[in-house]
Every structure is written in C-alpha cells, then in structure tokens.
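I have placed the structure first, in the form of structure tokens, so that the comments after it can refer back to it.
With one protein chain withheld, the remaining protein chains of the complex are depicted in position.
Letters A, B and C name the chains as they come in the text, with residue numbers starting at 1 for each one.
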Amino acid sequence: TSNEPAEPASSAAPAPAPAASGNDEPGTKVVIGFSAPAADHGWIAAIAKNAEAAAKQYTDVEFKPVEPTNDINQQISAVESLIAAKVNALVILPNDGQQLNQVALQATAAGIPVINLDRVFPDKLAYRTWIGGDNYGMGVAAGHFIGKSLKDKGVADPVIVEIQGIATLPLTQDRSKGFEDALKTYGFKVAAKQDAQFTVETGNEVAASLLQAHKKIDALWNHDDDQGIGVLAAIKEAGRDEFIMVGGAGSANAMKEIQAGTSVLKATVTYSPTMAASAIKLARLIAQGKGMSDLLENQVPQSITLASETITKENVDKYLPLGFES
Amino acid sequence: MLVMRGIVKQFPGVRALDGVDLDVRAGEVHCLLGQNGAGKSTLIKVLAGVHQPDEGTIEFNGEQVRPSSPNDAIRLGFATIYQELDLVDGLSVAENIFLGHEHAKLGFVNMSAANRAARQVLERLGHGEIRPSTEVGRLPAAAKQVVSMARALSHDARLIIMDEPSAALAHDEVDNLFRIIRELTAQGVAVVYISHRLEEIREIGDRVTVLKDGRTVAVGLPARETATSHVVSLMTGRNVEYVFPPRAANPPGEEVLKVEGLTSPGAFADVSFSVRAGEIVGLAGLVGSGRSEILEAVYGARPASGRVELAGKQVRHSVVGNVRRGMGLAPEERKAQALLLDQSITANITLGSLPSFAKLGWMNRARERAEAHRLVKALDIRPPDPERPIKNLSGGNQQKAVLARWLLGSRKLLLLDEPTRGVDVGARAELYAVIRDLADRGIGVLLVSSEVPEVLGLADRVLVLREGTVIHQADAGELDEHRVLDMIMDGRAA
Amino acid sequence: MSEPKIPPAAVPETGGSAPPGAATRNPLSALGEARHLGLLVALGLLIIVGLVTRPENFATTSNLVSILSLAATIGVITVGATFVIIGGGIDLSVGALMALASVWATTLATQEYGPFVMVICALLVGTGAGLVNGLLIAYGRLVPFIATLAMLVAARGLAQRMSDRKTQLIQSGNTALVDLSTTRVLGIPLLVYIFALVVVLGWILLNRTTFGRRTYAVGGNPEAARLAGIDVRRHTMLLYALSGLTCGIAAVLIMARTTTGSSTHGDLYELDAIAAVIIGGTLLTGGRGTIIGSILGLLIFTLITNLFILNGLNTSDQLIAKGLIIVVAVLLQRRNLKERAP
Partner (left out) sequence: MSEPKIPPAAVPETGGSAPPGAATRNPLSALGEARHLGLLVALGLLIIVGLVTRPENFATTSNLVSILSLAATIGVITVGATFVIIGGGIDLSVGALMALASVWATTLATQEYGPFVMVICALLVGTGAGLVNGLLIAYGRLVPFIATLAMLVAARGLAQRMSDRKTQLIQSGNTALVDLSTTRVLGIPLLVYIFALVVVLGWILLNRTTFGRRTYAVGGNPEAARLAGIDVRRHTMLLYALSGLTCGIAAVLIMARTTTGSSTHGDLYELDAIAAVIIGGTLLTGGRGTIIGSILGLLIFTLITNLFILNGLNTSDQLIAKGLIIVVAVLLQRRNLKERAP
C-alpha cells in the first residue's frame, strides 16, 4: 500500500550482498532485455520495479524493458524486437511459458542467453537459466500451516476453503495441487474453491459469496495477498472471525495484518518478487561469463528454485522489509 | 387478371383490413382510394408479400397465389413502389435499382452492365441526369423517388403497384410519371395507383376502388365518370367540399418575420420577404427550387448568410433559440425529421413544448395528457388514443400529429413544409381550417407546397421561386394556377 | 364540412377510461409490465434453482443482502449507462472512470482532508471525466464507441500512474467511508440504500422530468429532436456527465467495500453494465428502454454468479451456463414482446 508512511527499504531490491568475490565490480558493458506481463497488479508491478532497481545498481548494465502486455501475441512481438536489437541477455517472465517457448528458442538460437523468470518454458533448450518461485511448495506450505493449526486445535472434519488466483494460469493449478497434497497428510480436504482475478475487487466479490455458501469455516487459503485485501474486507463486512486465514505471496500489507494480529489473517506463504532482481543479476553474470561467487562452479546454475516460506506472527519482523507493496 | 377476395389483416389491436375485395384488369390503371388509415398501404403490402393475410384469397391470371415474401411477389411479376422511400443510402443508384436481382455471374457483380442498364431505365423515366454511380444517400428526395420508380420498372413486371408515388413529386414530374404509366398500360401491364389527389385519379385512372375502415365500399367505379363528390362521400362517409377556408376579415398585423438578403450557397440566393401576424405566405416553386432550404435557414437549422428578424428582433442562428422565441417547423420528411417512431402520440405532440409542461424540469403529466388528448380530438387523429405508438398510425395521421406539436405553446411563426403530403381529402380540409384558424389567432405562417392550388387557395400572399431566387411576389388573389406554373417552369416573371 | 376550431385549452381531463399507456408510467405497475415479464420469469426460475439446490443458504437474509451489496456498485453504473444508451450513445469508459475516481479519492493528498472530501473528489473526478467524454462526442463529434474507448484506455493509464500501480488503502482516519459498507440499518448495509436511492432518483429523472423525455427524443431521433428545439448536443454532453457521476458514486461504494482505491477496480464493468441494460430491453440504437429492466437484467447476472458460488461450481462451467442463461432469459423476454415482431 503506497499510502503507508515511508517504510524503510520496502519494495526496492535488497542491497547487494557485500562483494566478497568482486562479482559486483564493473565488468564488460552488457545490455539486458526484459519482458514481463502487464504490471496491472501488485506482484507483477513489484517484479518490474525490482528488476529495474537491480539493473540500476550496476554501471555496466543497460536495462532495456519492453512494453509489458497481457496479450501473448504482443509479448512475442516484444521479445522479437529485443532479439532484433541484439541484446546481450534476455530476462523473460512469460505470460505463459508454453506459448512463448518458440520465441525463446529463437533468442537462444540467435546466441542470446535467456533467463527464464518464474513461469517456466517447457523446452530446456529455450533458456539458459531458470529462476522462480515454488508454486507447488507454496501450496504445501499453506497446507501444512493450516493442517497443523487445525490439528493442534483438535478440529475434526474441518471446512477448508480456497480462493485461487487466475484459474487459467498453470501456477494456480500447481498451488492448488500442493495445498491439496499437504492437507491430505492430515486427512483433510478442500471443501470449496473459487478463482478470482488477482484483484482486490474480484477477491472481495468471490469471498462475499463464499462466506454465504459456508456458514462455518475453519480455514481459508487465499492465493494472493493483492486480492487478499478485498477478501479481508469481505470478511470484515460479514463480521466473520471463526476461522484462520492464510495469504500468499507476502505483501507488506499482509505482513502488517499478521503483525497486528487483529484479523483472521494468521500467516502468509511467500512467493517473493525479489526473484526479478536476482534474475537481472544472473543475466549480468551470464552475459559477462561469470559464475556465482558463493558456488564452486564457474558458471551460473541451470535452475534456481526459491523456497516458499511461511510468515507468521513469530517471524514477521524479519520478513517485513522484504514485503512488497501491493 | 388480379382478383383479391375477402382479405383480412389483423394487427395487434387494429383490424387494418376487414374483408377487402379488389379486381384489376390487364392494361388498366386501377386507383385505390380511401382516407388515411383506410388500409390502402396494408392491402398492397399483402399483395407484395410483405404481410400475410389472415383470411382471403388472391388469384392472379386465374391461379390461386399466396405471396409469402417480397421475393415471391417479385417472381409472380408484381413490382411495388412503396409509400415510404425504401432505398439503401450507402449504395449507388444502379445498385439500388437492381438490388436483389443484380447483374451478376457466379455471384460476381458486373458493375458496368448494371450502370448501363440503370442509365437506360433512368432515361426512360426522363432522368438521364441522375448518374447511376452516385450514392443514393446524396440525392434529394425527389430524385430518390425517381430511383424507386426505376427499381419497379427494372423488373419485367406484369402488375405495378404505386403507393402515393406523386406525394414527393412536383407538378411537372407527375406529368412525366403519367406518360410512363400510359406506356406501361399500353403494353398490357396493370397499374394499381394510390393517391390522395383526386384530380390525378381523374386524369390517369380507369377504374376506382374505394376503401373505408378496412372494407371495400365501392368496386370498379369508372374513374372519369364518377362525380368527385360521390367518391369523397364514399371515402369519408360524409360530404366534404374541397374548399379552402375564407381568408381573414381583418387585415394582417405587425411583421412577425423579416428576411433580408438570405443566401445559402448552392441552394438559394438573396431572398428577402416578410410575413405578418395573421398572414399565410406561400412559397411556390419546382422541386429543387430551394423552398425547403429557405425554411430551414429561417429556422436556423441550415447555415446561411443574411438577416432574419422575428418580431422585430434579429435572431441568432440557432434552432433552440428560435423555438424558444416562438418559431416552429413542420419538416418535409416526417419520418426522418419529425417523428419519434417508438414513442406515443402524446410524446410526439408535446416534444416541442416540454418546458411549458414542467416546473423546474418536473413534468406535469396530467396536463400533458389532457393537452394531447385535446389536440388529437381537435385534429381528428385516428385512432383517437394519444397513448398509442405513433409508428402504427397511417401517414396522414402522423402528419397531423406533427402539426399538433406546434399548436402548443405560444407560437409567433410557423414554417410548414408540405403540410398536407399524404393527407386525405377530408383531413386536408380540416388541416386547412386549422392553419387558417392559427393565422386568425395572430400567428404568421410560411407555407411550402408542391400543389399550386393549395398555395393559391390557402395563402394570402405568394412568393414564386425558381432556382433559388424569388422571381415574383403577389397577393394570392392576383394569381392563377396557369400563371404560376408558367413562371416556375419558364422563369417568365409577370 | 368541419371547422375544427381549436377548442379552448386544457382543463385536465379526468374522464374516460384510463389510457393504456398510463400504466407504463406507474412505478409499481411498471414492474409487472409485459415487457419485463420475461425478466421476472427468468429471475423467478433462478430463485427457484437457488431454493432447491441450497435451501439452507440461499434464502437467508444475509445472502440476499450480500447479493444486493454485490449488485450495488455496478448497479449504480448501470443506471447511468441506461441513460446514455437510451440517449443513443454508449459508454465504454465506466469501469475505468470508477477506477480513476477511486484512485484519485484515495491518494494521500486527498485522504488528508477526510472522508467527506474524498467522496466529493470521487464524484467530481467521475463527472469531470464524463464531461470530457460528452464534450468529445457532442462537440468534437467523435463516435461514442471510440471516444469512450479512448477514455477507458487513458483513464486506466492515469489511474495506474497516479497510484503507481499500487492498491491504495483507506487510512485509519477515514474509516467513516468504510462504514458505508459495514454499518447496517435494519440489517441492510448503507451502500444498498445508496444503490436504491440512485435507482429511484434515476427512475424519476427518466420518467418524470423533461430531461428524461429529452433523453428518449435525442436517442430516438436526434434530427427530430433538434428540429423540435432541443439542444441535442448539450443534452448528449450531459448524459455522459451523468454517466460519469454514477461512476463516481460507484467509486465511493467500491472504496467502502474493498477499503481501497485501485486502478484495477471495475475491470470489464463496461461489458456487464451494457449487457444488463440490453437484457433489460433497452435498444442499443437508443430511444427506448427502462431503468427497471436494466436493474432486473443486472440482478439476473448477480444471481447467476451467486448461485454458482453457493453450489461450488467452477468458473468454466459457470461461463458456459451463463452464456446459455443469457440466451434463455432474452428468448423468454422476446416472447413477451409481440410489438417488436418483424
């Protein structure tokens, strides 16, 4: 929430770690192209901002973002234009990995290393390195938190409700799968799920009706903290507090709710947009032919999966600086 | 050749045809007469396959037929000129003429063949100057009527139905139309002719069928021998004399309208005249002589230079202002320019004077309804139910509603463009009386009509126009029909 | 020969049988009018489906209140859209204007002045942007579709810029605004009353004032309206301003409901609002239509969504069923519209 009085170092990428190995020392000048979906909501906006901020830290990086769009056809064109411009490395967060696979292959064929951010290309030939969150793991983390809390409370046969993000995204399906699998280990299952659009308003609408459909709920997992604002508003409006709620992604706003501890939101599982900053750093290293200095290998690894962490009242202080503003 | 028996057509709430008989012979001009709303257009639409009759039989050349679509009727050899112009504005003249039966091979249009054929038909109609490739939307109303006729002629029809073809035509054009009708009948084509101008019937018609309230009241009367008064009383059920109300006894008052040097490039130039309170001033002229344009310019609806004064004050060029100051216009094309087809008669009547029924924008609907009811009665609009949608009224009754609009509120000046177009004889006399009554109450009236007798009979003073200039002004009493016709055709000013 | 001297004017006539059209004008009987019958039948069927499938959840007060609260935001916009469409236009920018108004009203700078100023701000922004639409269309003579599409795009862009694409929370000092959604009178949240008020005022404006009558005229036949002395341009402009105003009101409601202002609010509202208006029997060509029809159309949409969520159906099935229901509802409605036959 942009309205909060200036939060220290809130959404900007964390400062680079001390340059022990000199990896942050200026090297050959590289142009890094960047393409992502339209920044029409908090998480993706944070992705774009983190990428840009990371690029700005380096004098040897020229950052070249292209028009973000939600139309696959246009994103293909955008990447094509970056290939034509002969950038040194490409960071791509595709609207859909499968649909952009072809053009990523083209880039690789043109000798441009592709750093695949988050939504993965099906074809390993299409990218040099993948870095992204663990959607399945996120569902698992949420499932475990809820499973454990309910077990501890001794609830039998609980009503567990899930509010998903955009249903047609593979990541949504992965998250749901992880959630379901984790709950299974406690012998629980999801009673109802509905998808929203990652926006405050749709979260609000879906939650309002779901609360009508289930007069008593024990736990609710909401995939995305952006739409979570709307979900919380609907819960408050309905005057319901008999259940616990878990968020997703880890926005600063959600963390503050958890910290305050006054609402039903008890935890959120991270899916940090800081990965965009890391992707830019990796792109720079790859383009300059460097490795990651903490590792023995001379080259950047082929894939890096971020762990999804569970933020609760106990550890929220540690995470708050990393929370993005939704 | 054509025999229709016991045709019944029911619309929701209206029995438009209630057992009509018609009997047309090859090579004759059969006239269909009847008051507004008598069912003439409905009858010919049944014939043209637009409406399906609920009861009754149609026999053509001895065979039972039942045209179930316009296409059917065309195939049977019926061609129709409809009362309302039904052309496609976005297409060219030639495309309109051959719409539905294009010159085409395998679906590909042969444009040049179509243009050639169109030119031929147009020349036959005496209008070789209309270019086949012109977009119809750009043609003036009269030329559109010609295109409609050309379309009917372009079919090799054995029966041609004409629903008030002369309504949009001026005098000279009507002669031309008659020439063509005679050519057709000489070839054995039958013509069904509908008109409210009884003198036309006498000139071109062979036999007459009269409709009243959806029923046939007379079949196959000889057109030339039957007395006009007889026909009229058949139509109306009473005796109507085709006369104009007496002119005002008291002399006209102050000048309500003064026009000086009004010019609109391409339409008219340097027109000056005045209209006084209680006076009816008529504009006579050919179609295309710029009469409608003068009315529009005075009304502020068309850009023009020059000076227009209403009641001694120069008016700004704005319809809104002019209406507020007391002008009213009954435009030429009522469907396109005057009517809210989806609305009730009431809503159409009160459209021009809404503020007078409102306080701070709040409508007093009881008063509105009462006023509308009063006018519907006064003008004998049928059916006399002010809440009926106006689109189901016959043309003449719609015209009355348009006039009624300006009978509300305090008008100083009324501009009437062809106020009796498509209005039947009985209603005409009523309209004349209404117009005269308005003038007697101190309103100035500027009247355009293509019927010279109407201008001469109704107006106090007449301006004769030719090609956008006033060539003569005189009191109506000083002129006669022949002189006016000579002037508007040859430009010989007296 | 008849001399119909025009009789002396107008003693309001009470006599005779009530003219048939009079029924149309009575707010209550309007509901039962033939042309809304199909909608009512469709609504009834949906309610029956609700009662049968979820007897314990559907007919509860809280669920009904929830449906009305959900319908409120877009319902307010639908009232404005009805005016614009009856007036022969179309407004694609409604959702974007609502977003812009919500963002503007929740900027820190605005929030400093408290909830009252925030509301005024939202209303002004909505009306102002609507006025721009109106100016472009009435005086710039742009096609409404294009002008409002451009406004849609630009307003969303501006809202994103202004909010820096963040969701702007209503500050703790301004929760009076949020109370609109949480405070209940007789068990019904204030925002439902606001919705009802807008509908009633809209109904009155459309059916009882010269403004409404002119709207029908301007939409039905602009040339005839012009020649009858109506300032068609000015009226057109006002219609879009009115639509903008309803977007401003809707922005207040959505802020109350979600406790935020955001550039993502109201996404695709334009389609929903226009669809509700048209299902309600208003012609896209203008000149015809009713507010009650639009609201019934909207309630059908809202009810469909509610039923699906109550029954736990997934969105894909929801979409398919929604398409079918729209078709059936309109076919039902058409059955009762003999007048409009070929």
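Note that in this section a contact is a pair of C-beta atoms (placed from the backbone, for glycine too) under 8 Å apart; a residue touches a chain by one contact, two chains touch by 3 or more.
Quantities reported herein were computed from a predicted structural model and do not represent experimental measurements.
K.L.:
Which one touches the absent chain: B:E28, B:E95, B:D206 or B:D460?
P.N.:
If we include the chain that is not displayed, B:E95 is the one touching it.
K.L.:
Check the options C:L64, C:A154, C:A176 or C:L190 and report the residue that touches the missing chain.
P.N.:
Of the candidates C:L64, C:A154, C:A176 or C:L190, C:A154 is in touch with the missing chain.
K.L.:
Could you tell which one of B:V146, B:V308 or B:L407 touches the chain left off the display?
P.N.:
Touches the omitted chain: B:V146.
K.L.:
Given that one chain is not shown, which residue among A:N23, A:N50, A:N88 or A:N101 touches it?
P.N.:
Final answer for the missing-chain contact: A:N101.
K.L.:
Mind pulling the chain B residues that touch the left-out chain?
P.N.:
Within chain B, the residues that touch the unshown chain are 48, 50, 69-71, 74, 80, 82, 86-92, 95, 99-102, 104, 107-109, 111, 126-131, 133-135, 138-140, 142-143, 146, 151, 170-173, 175-176, 178-179, 203, 286-288, 481-482, 485, 489.
K.L.:
Considering the whole complex, not just the chains shown, which residues of chain A touch the missing one?
P.N.:
Touching the missing chain: residues 38-40, 64-74, 76-78, 80-81, 84-85, 96, 98-102, 122, 167-168, 170, 173.
K.L.:
To test your reading of the contact rule: which positions on chain C touch the chain that is missing from view?
P.N.:
Given the touch definition above, chain C has residues 92, 136, 140-143, 145-147, 149-158, 160-161, 165, 271, 274-275, 278-279, 283-285, 315-324, 326-327, 330-331, 334 touching the missing chain.
In the analysis below, only the chains that are shown with their structure count from here on.
K.L.:
Centroid of chain A to centroid of chain C, CA atoms only: how many Å?
P.N.:
About 37 Å separates the centre of chain A from that of chain C.
K.L.:
Suppose each chain is reduced to the average of its Cα coordinates; what separation in Å results between chain B and chain C?
P.N.:
Centre separation, chain B to chain C: 41 Å.
K.L.:
Indicate the whole-number Å distance between the mean C-alpha point of chain A and the mean C-alpha point of chain B.
P.N.:
Chain A and chain B have C-alpha centres separated by 72 Å.
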